[in-house]
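Some chains omitted; the rest stay in position.
Note that the chains take the letters A, B and C in the order they are written out, and that residue 1 is the start of every chain.
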Amino acid sequence: MRLLFLGDVVGRAGRNVVAERLPALRERWALDVVVINGENAAGGFGITEAIYNDLLDAGCDAVTLGNHAFDQREALVFAERADRLVRPVNFPKGTPGRGAQLIEARDGARVLVVNVMGNVFMGTALDDPFRAIDAELEACPLGEAADAVVVDFHAEATSEKQAFGHFLDGRATLVVGTHTHTPTSDHRILSGGTAYMSDAGMCGDYDSVLGMKKDEPIQRFLRKLPSGRFEPAEGEGTLSGLAVEVDGRGLAARIAPVRIGGALSEARPDFWD
Amino acid sequence: MRLLFLGDVVGRAGRNVVAERLPALRERWALDVVVINGENAAGGFGITEAIYNDLLDAGCDAVTLGNHAFDQREALVFAERADRLVRPVNFPKGTPGRGAQLIEARDGARVLVVNVMGNVFMGTALDDPFRAIDAELEACPLGEAADAVVVDFHAEATSEKQAFGHFLDGRATLVVGTHTHTPTSDHRILSGGTAYMSDAGMCGDYDSVLGMKKDEPIQRFLRKLPSGRFEPAEGEGTLSGLAVEVDGRGLAARIAPVRIGGALSEARPDFWD
Amino acid sequence: MRLLFLGDVVGRAGRNVVAERLPALRERWALDVVVINGENAAGGFGITEAIYNDLLDAGCDAVTLGNHAFDQREALVFAERADRLVRPVNFPKGTPGRGAQLIEARDGARVLVVNVMGNVFMGTALDDPFRAIDAELEACPLGEAADAVVVDFHAEATSEKQAFGHFLDGRATLVVGTHTHTPTSDHRILSGGTAYMSDAGMCGDYDSVLGMKKDEPIQRFLRKLPSGRFEPAEGEGTLSGLAVEVDGRGLAARIAPVRIGGALSEARPDFWD
């Protein structure tokens, strides 16, 4: 099975690069399942139903979220009916939407997609992410109820991310971080067979600060006061994420970073390309 | 001029990979200047004078530090006489050691090495890193008092790092992040000519949590209590950092990540190798 | 029923003022139940079994804790057998000891003592304190399984403390904050009948920083580096906390601050004294 994961889509630059690149890649690489983090797709803050549908139309099978999940208030409503939208599972009971979803890949495999939020440096303390993922995997274990398990761990601290990856090693197909909007190059297959990468990076304009125009963030660091609003940068976006070839047990056979377009050095999975 | 920067050396695994690899690389790549972050070289916490000297012996020209700078109390003493040891410049006045140092590269160029610490998610608030670096660059500007300027920005948040990079664009040869112990793949040359990478990664064993054995960090996340001490992981280390080819104005002509040995995918500068 | 709550006992100065004052107060005020926070009783960090027993001998019925609960490693063992020691209830399942305990007051009333830790500015994210206290009160409701409910909310932020107090209004006899080591004067009976005070203060030497000798904390703020260890201040301690007269429904009839001895202005419950 061939899996593509793409990091936080930021604003129009991010949406454009997904819309322009994903359909062809889906075909060229014969992708079976595509998961995209969409928490910044709407002007940098949250997601609307229209944008969610656009992502699905571009060839995405599931959209994960994060701390910005409900920045667009309409998400509190459409999250209930959007069965391929997955918000952090460790939000309190009663939060709209779902934190895990079993979807069918093109090859018929059952893929569990889980979104979990970290607690270190995240501002808000959600339920313990380690206990939360344990509960999800007990309910739908890899190799039994699921043929593959994709965990988007939305977190800031590399310590929490790496601990999370090792904690799940052998129990998930992929544990990939999101939220820092910066791709890491520590992609690898852990000893138990789980593909791991601390952060998938963002789909957006990297000539920016986290995908937002540079001036306002720099001014805030200098002046300690807001001057204006944060707005998405509008230059050419980069598609950023990773490719995983999944073996028959639902573990990772191969992993490679994906960076296409825009300001970053290109990376493609040579085992597919 | 050819510049190599290597990220946080963690424990014996990190020291070993530097000692084993750097001398040959220095020769093979005809390096003019090598800067290494050594804040975790002594058992993961700080640096001793013996280790500092070992790093110089291996072919390092300057050792930068970070929040762990003085974990080994002897550093409060030897920092005064170690003229190639550079601790965060934005520590308070009166802190032992220096925050910036002008060193001579093999080719005779004057290279200003500055270490600055970020303030976001770092626990301790030091003097404003943006104002601090401004003062250093005013005192020793690129193209005047310095032929090259290397800024090690020791920080957690990618927002602060990217803002810092853009803030210095055109005024430094290289702005490279350290501290997360995880290499990023957003290395590039900014529009003003400054080489940038959010984090150089660590030199250490990546089958770990930030270079430390996995069990204790995972247990702390699960139990919210320490079970024992943090100890460096002892597997094969990876050399991690980046290579920069510097042009005649002291700006970056080329940049490439460096990852050699251990658990990560290999990366070498093809323009030198 | 007459209830006395005393805030964090810090080191010898705190232990001494409790040992010297509490026995006489217990008699003079005809106290039915005394609860003391003991998280800093052992040299400022945690509690030993010997100190726990001394507190009981002085006339204390239950000892609550906080983030320093297990600083003395022996507490991981004796917490299991110490049935009047109550650590934060929202530590993970499997943590030694108990987070709530039903004790018998001198007048025969059943008093539920719960210790809960806040999540704002506390460093570690425990289980949601609001959900945790809900579960405890559902299992042992005031007016049914318990004749009185004392909640020690160990937290930093006044926002979280005040929200917690109102959240429990009418469901607990007393919600009192601890952890800041500084008594507040916002003691009052909330509209639903619950006695509330944002912080009980500490039992210790107030000519200090949080009960510790002043020099080291001041130096750390100035130098951003440790100079030495934190040690408890050794001057005369103040007993600090509050007195609550409980009515027949287990709600508060009267509340008054208690500050006796040492550097603070004296306060006593005139309705008992």
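Going forward, contacts are C-beta pairs under 8 Å (C-beta built on N, C-alpha and C of every residue); 3 or more make two chains touch, one makes a residue touch a chain.
In this text, all values refer to a predicted model and were calculated from it rather than measured experimentally.
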(message) Since every chain shares one sequence and 3 appear in place, tell me the total number of copies in the complex.
(response) 4
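The criterion applied here is as follows: only the chains that are shown with their structure count from here on.
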(request) Indicate the whole-number Å distance between the mean C-alpha point of chain A and the mean C-alpha point of chain C. (result) 43
(request) Please work out the Cα centroid separation of chain A and chain B, and write it as a whole number of Å. (result) 29
(request) Specify, in ascending order, the residues of chain B that touch 2 or more different other chains. (result) 222
(request) Write out the stretch or stretches of chain C touching chain A in their complex. (result) 92, 119, 125-128, 131
(request) Please give the residue numbers of chain B that touch chain C in the complex, ascending. (result) 70, 76, 91-92, 94-95, 124, 126, 222-225
(message) If we count contacts the way the header does, which residues on chain B are in touch with chain A in the complex?
(response) 121, 130-131, 156-160, 162-164, 166-167, 180-188, 190-191, 198-199, 201, 206-210, 214, 217-218, 221-222, 257, 259, 263-265, 267
